[in-house]
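I am attaching a structure below and will ask some questions about it afterwards.
One protein chain is absent from this view; the other protein chains keep their places.
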């Protein structure tokens, strides 16, 4: 599977759409050559990103647009990867304010961003040009991964 | 799952994208309450429609746009269903020329349209306004279905 | 009604034993289902079982809203000195516990039998 592929999904900000996106992402990851751990990690990160758009970008409103683009890419050292962009028209926030938290204490909240930053190789939040937020992230095959224990780059929130 | 949902997928006319669409469609069908036979039939019909766009609409070119919209609907008698539209920017043909064929003889070809018309409850081809073809089709839960033997409405080609 | 339906879809079984209450879940524990899951688990926690055992053998997927729900319920169960024990995690679900470092806080067993003695 060497030629590149690109798929765009446009959903509304309804949590009911998430399983459909997960299925599409998982299948694409498999076709691109991702193994179990990498495919699961990618699916999880995208799901968390969408949940955050629904909850924080749109305050729970279920009928707002979210655009997801999945594209196969290659790392500079030749590894296969998938680049994901998630675009919303919701609340604009300072990208630097989107941080996970230290996990020294057991409490809910702040886990989504922690997960995204833990499993993805590149994560970049930006304000969208026509409003809303734009999240761009990349995962490469056999990198990072869900069970590694590398130090996170998060500041506590 | 009573509220309606809507998902849009934009792919290029590359057969490699088909499994991703199939996975998304199957998951959505399940969430909408489709059983095995109905979900399989819907997936098959959409896959055939996309294959036809790739082969006939675009003559095999792999980089052209195809838009797929999936929306939950209800029949007049209250059954759940999924409406699908498939839009391309390819060759425009007379909608009446898109027919399957009688299956009295074993030969390849002409099976895709036969399948689509057999398993879907509504099938309508139109020329798109900005060019290309537009296929609109609907499948309801527990109707038609892949193993029924109802007479087809096809004229031989 | 809609909520009830979601709960019923998610909680496959609640079984009360002297060692604790086993709650068997089914389906994806995601943003869509976590609110109903929270309500169901708070109800069980209200009965103050010695152990609250969550059997995830039939849970293919979980996200941060799911583990967040578990954390919140864990605080309630800990408050009355109960134990919260997990079993039946697939490697996929386990990895989410690991990424969020909750595998360090929760008791995780392979089987329900082990969980009832944990």
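Per-chain numbering from 1; labels A, B and C assigned in written order.
Quick note on the criterion: a contact is a pair of C-beta atoms (placed from the backbone, for glycine too) under 8 Å apart; a residue touches a chain by one contact, two chains touch by 3 or more.
Note that the structure is a prediction, hence the values are computed from the model and not measured.
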Visible contact partners (per top-of-document touch definition) of the missing chain: B
For chain B, the residues touching the chain missing from this view: 15-16, 18-19, 22, 36-37, 40-41, 43-44, 47-48, 51, 54-55, 103, 106-109, 111-112, 114-115, 118-119, 146-147
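To be clear about the criterion, only the chains that are shown with their structure count from here on.
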Taking each chain's C-alpha mean as its centre, the one farthest from chain C: B
Cα-centroid distance, chain A relative to chain C, in whole angstrom: 25
Chain centre separation (chain B, chain C; CA means) in Å: 40
Touching two or more other chains - residues of chain B: none
Chain C residues counted as touching two or more neighbouring chains: none
